[in-house]
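Of the protein chains in this complex, one is absent; all others appear in place.
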Amino acid sequence: MKQFISVNDVPNIDALVQLALAIKANPEDYREVGKGKSLAMMFFNSSLRTRLSTDLAAAKLGMDRAILNVSSDSWGLDFTDGSIMNADKAEHVKEAAPVIGGYADILAIRAFPSLTDREADYNEQLITNFNKYAGVPLLSMESATLHPLQSLTDLVTIRELFPQKKKLKVALRWAPHPRKLPQAVANSFAQWINKADDIDLQIVHPKGFELHPDFSGNATISHEPVDGLANADIVYVKNWSAYEPYGHTVNDKAHWLLDNKALQKAPNAKIMHCLPVRRNVVIADEVLDGPKSAVQQQANNRLWSAMAVLHELLREGK
Amino acid sequence: MKQFISVNDVPNIDALVQLALAIKANPEDYREVGKGKSLAMMFFNSSLRTRLSTDLAAAKLGMDRAILNVSSDSWGLDFTDGSIMNADKAEHVKEAAPVIGGYADILAIRAFPSLTDREADYNEQLITNFNKYAGVPLLSMESATLHPLQSLTDLVTIRELFPQKKKLKVALRWAPHPRKLPQAVANSFAQWINKADDIDLQIVHPKGFELHPDFSGNATISHEPVDGLANADIVYVKNWSAYEPYGHTVNDKAHWLLDNKALQKAPNAKIMHCLPVRRNVVIADEVLDGPKSAVQQQANNRLWSAMAVLHELLREGK
Partner (left out) sequence: MKQFISVNDVPNIDALVQLALAIKANPEDYREVGKGKSLAMMFFNSSLRTRLSTDLAAAKLGMDRAILNVSSDSWGLDFTDGSIMNADKAEHVKEAAPVIGGYADILAIRAFPSLTDREADYNEQLITNFNKYAGVPLLSMESATLHPLQSLTDLVTIRELFPQKKKLKVALRWAPHPRKLPQAVANSFAQWINKADDIDLQIVHPKGFELHPDFSGNATISHEPVDGLANADIVYVKNWSAYEPYGHTVNDKAHWLLDNKALQKAPNAKIMHCLPVRRNVVIADEVLDGPKSAVQQQANNRLWSAMAVLHELLREGK
């Protein structure tokens, strides 16, 4: 695997899922895989789960890790060809990326969208440029529009939850949130699940929260918060802001809270969420603290999924 | 040892002290103890000594370490059961703690008191909740009311300084400070020293700076800055703000500076302080730079004490 920016970088999704599960079963077998190799992690945005799980994943493979907390604002990184850098931008990505790539074997980056400039966000300027110039495999720890480490984890968790079932029904279910959030987790989840032949994806959201068709693909769409979940094996709960008008959100959808009543048509569903979750706004306590919840198992799988991805990227390393 | 939040978590204090001294004598013997194990360190407050010593202690045991600089403000961590999280709190401790505990074998936390809400501080809400939900051994790197890593170090240092003396006289001596400080170091020191049968503890402070009786216990109390130190083997200097009114401090006690004159009744005493120390406000140059001072030895023992604690917590690890 040459890079890990989207599902399209993964030659064999099933094999990657199985590798994550194999690592989870016997993590100590992989202790020497990354010995003498290094991971540089650049955080343009804050992170808890992703940071800790990726950092310790690299450690468990024996890798050296170095962390840079940067801000595209404070650093003043320039992405424009031919710009005359006499203002606030201190360094061009044409220098920064290969310098960092020259020190580390893998470069991991986390950079959120603006949610104000859709074109810039969906062009993935930052991660695309770093990937172009770094000279080493690039690992996305969530970009403006995608979060493939989360999606791999989600698929790993689904395979754990339903190891034998033939045809799965998965609902990606919008939920309310007081802030406007990126579409990255939802886009990426849809993109990954759409690749699985044995999973039917239904996306359930209020009108106005359609994902871009590049990601929703052939998924069926429902605007019914309860009926849209009928017979789901998995209900994947997540808020996202609108693609059009970009970044728009609403505050009159409290009834989209995912509680036990909302699950009446999906009595056997397992509930997933990428966390952090606003309790009793996004998902009710009764669900999170009950037997349907798989959110901790899912969060824990971040570790093994990151190890699997690093494992595959190391094969392409310097 | 299942956790390290207070002296009450230590099954055998003397054994832990002796382990720290054994590690100090031959640190390289412990290089493999934590191999393949990981420590996640969460700093809700800034730290220099504790951070560096705990981090390198884990490294010297062969552990992987990951550090999270967080702020309970910026993170917006919710500790309340049943809360509807539609305001500024982004994550509930019920999710955060087990997620982090799922990645690491030991979770270390540093979180200071507010010094404004005594009930909340003395309830130790943050560390208690993380301990309840983390699922792995929790290590306090200073909580709202206690600092057990410091106290263990203090006891290790006392045993080094007086390896054979039968009955020791230790004075915990208040000193002035321009800012209001937590009671944690003083509470914890008293709590630990009170457990030692062979040490008499005298607490010396101006009226109004009484520690809570849960910590001062049976120690004798003196309000005499000089006479209160009579015949002390150890003078442990520290400022703390008042328990009642909570967080109150005073600026008319410059004569409580610990200088050579203040030590006239304790001519053979060794001087300890947890650092950082305000020179010539808390302790005079003549004491800190003279032969009585043990503050560097004490600070250095943080490393070996942290190794001993991690060593014991690893036995309870996943």
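Per-chain numbering from 1; labels A and B assigned in written order.
Note that in this section a contact is a pair of C-beta atoms (placed from the backbone, for glycine too) under 8 Å apart; a residue touches a chain by one contact, two chains touch by 3 or more.
Owing to the predicted nature of the structure, the values given are computational and were not obtained by experimental measurement.
Asks: Which of these touches the unseen chain: A:Val7, A:Ala40 or A:Ile158?
Replies: The missing chain is touched by A:Ala40.
Asks: Quick one: which of B:Ile13, B:Val33 or B:Leu56 touches the chain that's been left out?
Replies: In the complete complex, the chain left out is touched by residue B:Leu56.
Asks: On chain A, what residues meet the omitted chain?
Replies: Touch with the absent chain occurs at residues 36, 38, 40, 64, 66, 68, 70, 74-75, 78, 82-87, 89-92, 94-96, 98-100, 102-104.
Asks: Pick out the residues on chain B that sit against the missing chain.
Replies: The missing chain touches chain B at positions 28, 31, 46, 48-49, 51-53, 55-56, 59-60, 178, 275-281, 285, 288-289, 295-296, 299-300, 302-303.
The definition used in the following text is that only the chains that are shown with their structure count from here on.
Asks: Could you grab the centroid distance between chain A and chain B? Build each centroid from C-alpha atoms only and quote it in angstrom.
Replies: About 39 Å separates the centre of chain A from that of chain B.
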